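As you look at this complex, bear in mind that one protein chain is not there, while each of the others sits in place.
And then chain A:
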Amino acid sequence: MNYFDQDLTSLHADLVAKKISAVDLAKATFENLRAVDPQLGAFLNLNEEAVLKQAADIDAKGIDPDKLMAGIPVAVKDNIMTKDLTTTAASKMLEHFVPVYDATVVEKMRANDAVIIGKNNMDEFAMGGSTENSAFKVTRNPWDVSRVPGGSSGGSAVAVASGQVPVAFGSDTGGSIRQPASFNGVVGMKPTYGRVSRWGLIAFGSSLDQIGPLTRSVKDNAAALNMIAGYDQHDGTSSKQTVPDFTAGLDGNVKGMKIALPKEYMDKGIDPKVREVIENAVKQFEALGATVEEVSLPHSRYGVAAYYIIASSEASSNLQRFDGIRYGFRAEDVKNLEDVYVRSRSEGFGDEVKRRIMLGTFSLSAGYYDAYFHKAGQVRTLIINDFKKVFEDYDLILGPVAPTPAFKIGDEISDPITMYMNDVLTIPVNLAGLPGMSVPAGFADGLPVGLQLIGKPFDESTLYKAGYAFEQATDVHKQTPEVGGAN
């Protein structure tokens, strides 16, 4: 079965009423996946044997009516650790790596009896915006298989968009949940920094990384965030802020809501067809009783430069652990310890990962630290202050997610700067640690375009409320893609 006609609420009702068992649901999910995924490549590895056993156990003890996710098949990006299930971060470096513990988010999935079907393809170590940097396979956009799914959580977005699973979990360091959500016409939430534990997420940019859900509907997304949010003693940066029920307050009412539209997000660098979709979304919100006013985020244009310094610096430090000694890839025929390090890293990492390590090492090196790393940290402060100022007067910020819809496979991969510029509208949100969500807003030449909603820290609820009202007022989310959908 595919998941186009069901949401979590209806699936849960069917499971509780025993109209379908968890085992039958898992089997039907794998059957559909085997028919659909060979054309798309959303999954790197499947968990079939363990899943059928887990589903049988869930059926034996009975579906808990209080656990919405019980028996629900989910997919997980392959940089999130799953005990006993190979976790590669789409890198040759970790091709055979089997985690000995679960990420906290995965622990929470298991505690809620969610069923992890398999692991999603991604850009290697989450570095990239097209999933073309995977060491293992190409992932294709289900709306047009000649195009990229976006990235780095491309496999997760495609798995949901093509109806293979109702929920997938990705990670977002500079746009890696929101941009693929936009390219695939699904809902993707990057929660506030600290909202979700990073324990067991293979670290890329530790001051930026967050795990979040991708779903077909806003309500399902809110329910999925309910499952994974909250303080974790294993992640000192996770927050002790109260976690509300994110599905509460989804009533379609945005009357009186004050929405800001940054002029920098609608300038000439944005594809006119994308701009048109966003302009229509603005009209929709106004018709629903919200006010939308133009504001300025003057430092947002410096976000890309600041981000690629900060994220690369953090990455160069985080990726030092891959040394060919305790785990991961070790080069053959090495003659001494230095050789193990240098050759294992040079043969185990792909080009984009090497580029980031080089940029980070350079930015942190003697003589360049002040001009690059420290300066980027100062610009980050200015970007944070821009947002703070806007949020003094507004409830949320609206704009596009990406400057264009999905581009062709192969078109941008040889030009790093063009690829980096795709993140111009998502990066400032990570730098400021704010929640950001992509909601399907329309189409440009048949390709999905997402609307980005940006909120105050720990105010995901307002994004869900606004996203839900918009979704219910349009039929964009009811469209299905070419592969996996329609028939």
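Heads up, the rule we're going with is that contacts are C-beta pairs under 8 Å (C-beta built on N, C-alpha and C of every residue); 3 or more make two chains touch, one makes a residue touch a chain; residues count from 1.
Here is the rule we use: contacts and distances are computed from a predicted model.
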item	value
Omitted chain, identified by the protein name its UniProt record gives, among "Aspartyl/glutamyl-tRNA(Asn/Gln) amidotransferase subunit C", "Manganese transporter", "Cytochrome c oxidase subunit 2A" or "ABC-2 type transport system ATP-binding protein"	"Aspartyl/glutamyl-tRNA(Asn/Gln) amidotransferase subunit C"
Residue of A:340, A:444 or A:473 in touch with the missing chain, whole complex considered	A:340
Listed residues A:16, A:98, A:145 or A:203, member touching the removed chain	A:98
Positions on chain A where the hidden chain makes contact	96-98, 100, 193-194, 207, 231, 233-234, 236-241, 299, 302, 304-306, 308-309, 316, 320, 323-330, 334-343, 345-346, 349, 354-355, 357-359, 361-363, 365, 371-372, 374-382, 384, 416-417, 420, 431-433, 457-458
